[in-house]
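Left out: one protein chain. Kept in place: all the others.
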């Protein structure tokens, strides 16, 4: 089969690989489409942090990509949960199931992260991913895709699940509560879409790019803030009778935005950190303590939130299709990655569609 | 009655005031003893932030002090919850009971903080406190003091309650889980004592002063780290099979310690921020996000945790008496504050004992 | 003013009363409309349990009714949260704010239930209610009513809030999860409407009356079960791959239905008990234990859930107007109660509309 693998740093190349065989608790997926995620670009340039921890050599024939969908074509031994022909999208993480974290349900924090022999998989991070014609998936990582979703849009299921997970860790009771999101990339926009779908009000976005603010409006934002044109903290306080929002989400990865997000947040409010910059971020922890604020870092898409996000997609509670802006064939995956990296032509989600 | 009030900045003076009358839901307390808290020193020099927000002039005859105990001597209208003669210690905060935060039980984040007319009290912060012969308290803020506790030690009840509140917001299930505390001041030491009493293991302290490390050992710490002599992060990881602790507490208020605390914490672990430095703290939020870490700022002593801490004191589950190092009469309150501020003669908790 | 008060058992009578004055934390409401609740009928025939506990005589000029809306016409001292002219609906319970339960936010379980002098109000239960031209309300019990809701429909806000509270205690994360409701009365139907609005799937109702099943369908039920025509447990298991639903709600008050609800529920599932029959109910607790099931009794409308339900109404996320079936003027309140009691002419929600 064809697969795009890591070469050296900054290099990805198209090679021929053998179609893998599904083992215990696994299925073989014929990939239908795969989206480029910001993390893919990180992996391309720096390797995945967990790969390096786990001593996986940088360029060892590793297939990239984790936001894909496709069709089950073969099942491993004792697998009756899925059947050949099932149309599915995927989560990234299958925990080892044997460490303390997995046993408490926190599988994206698995203590055996990257230890394939103990059962852990993180496709596209530490195990082969989906920039290929076929991929192996643990049955835990599959969710059904409804007929009415195109292959391209279905790749966004895992992105929606990540935002759903973020709302879960915030306690989930966003209905009738206020929420602000900073950053209108795919994750931030999904937070907007899901918060709106779940009844949050008002839903506020702070994002400097006008096209992304418009996208946020389309997905459900009630108020749009351009943080370069007005003070986003003051604006949020104006919109919330001076109190700040009940929930907030940092999805920009821009250090200066962290304190904006904190200062937008009401006493006793909750903050989800869904993005980050490398290095240390100057943070107003005095404000956090004085105001009983709780901050929740989230890694990936835990708590089976992808399944619930997929249910909302099936129910047509929100429409992520505008996030999908560009399509390329598998042969042009490198070009797809370049578009995503450089936001060429306003690219948000660039998808590779198999033939 | 005699009372120490704020003068101008850095000035406290002993004056005569009228004994106040308890209103609806209130009692009059004859103060027996009061401890000096770090926050008192802040109030003395800068005023309480909430005082300033609420436009209370800095030096308007305001009685300082919030960590006191005493005896109920008079009850307000319709008060049958307490009787004259009851020996009590106090919490700081009585919420307004009418804002959204109070209604959800988060009374230390009351939206009417400092609005006395709407029912809020924070004695020693925004309403008259306990550096005086008498003080008014909302009935919500009283807890019974058992006979076996001396007046001096009973003043520490609210400090214990603050640590209990911190463990509450961490989820409370510390039994059989590991915990690390940075900072061996009164709050940090109380976290040590309570975590031990509740079955945490191991209990680890990181504190540069040897006398405070010894105090931590006395109160239940299993391992003592001198962060100036060894790398506290490495040491904690050694003690936890490389994983880091399940729970951690920042009680030092030293900016550089924040990242130590974060890096000591296991994936999916929880961090309580119980102290802070003014200004921005360079914080490794990348670590927080990558490791599913949750950070909980706590203000004061919510969730009626003081009541539960008082119960543990009554049960003699821990002995905070070593924290009490010095005693002065009411007339020398200024000297007491000076001792506490300068940690004169190894002072930890300096207590004013009434005659 | 005119007011309907309790006479002896089974007797309600229209009298002239003095318009009351709002006190501290209170407002005077000019009632616009009020719905008849099943509990009103209980109060009429048996007195409210809390009235009797609190030694309030059965027939002492007590104004009935708690599901009302209206307009603020006067505010008490220090009240700036609401202004004359505000259009509002009401919650039933204002806790005392001084007991342990209120302090933890559980105000519908106030330990001073029925002690008016300590600040508790439960309008229509222990304090004068809304079958009258005017009523006093604690500011905590008011929620804004949007323009697009008619007076009649706005009375249903508290009913919606009760269902929202039930979903809250179930953990709230119903999006993408299955739910079954037994009983298509106003509360059960509101559970259907809110579960659907919050993304639950599938949403299932079991109700013997065809008109109420149709109402449930209109409000969002995906599957309708007639428990007299088919086995509701078997049917729910068919709809959930044999597993049972994640969440279930007993809203019928029929003893035999309790075990149906339990047996419909998945291992580790959660059950809300929102109705009950008097006396002892034969309950399959062996099933509860063997299957890690949690059962949550709910009293009234806690957790400020009415506010969040009101937000969903404002957002038009669900339309409760079909529940409103009949309207009478204040002078015919006895007839309204009779219609509600006997479900005359298919009555679900019977509303009294002021002139």
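A few notes on this one:
A, B and C label the chains in the order they appear, each numbered from 1.
Criterion: a contact is a pair of C-beta atoms (placed from the backbone, for glycine too) under 8 Å apart; a residue touches a chain by one contact, two chains touch by 3 or more.
It should be emphasised that the depicted structure is a prediction, and the values quoted were computed from it without experimental measurement.
When you scan B:91, B:168, B:207 or B:284 for touch with the missing chain, the hit is B:168. Residue-wise, the contact with the chain that is not shown comes from A:140, picked out of A:140, A:259 or A:338. From the set B:41, B:254, B:280 or B:312, the residue in touch with the chain omitted from the display is B:312, counting the whole complex. Touching the chain that is not shown, out of A:162, A:281 or A:303: A:303 (per the contact rule at the top). For chain C, the residues touching the chain absent from view are 49, 101, 104, 106, 108-109, 111, 169, 243, 258-259, 267-268, 273-286, 288-299, 302. Against the chain not shown here, chain B presents residues 164, 168, 171-173, 175-177, 197-199, 201, 307-312, 314-315, 317. One chain of the complex is left out; on chain A, the residues touching it are 25, 78, 81, 97-98, 100, 102-107, 117-119, 138-140, 303-304, 307.
One rule holds for everything that comes next: only the chains that are shown with their structure count from here on.
Of all residue numbers used at the contact between chain A and chain C, over half are used by both chains, marking a mostly same-residue interface. The centroid of the Cα atoms in chain A and the matching centroid in chain C are 39 Å apart. For chain B, the set of residues touching two or more other chains reads 104, 106.
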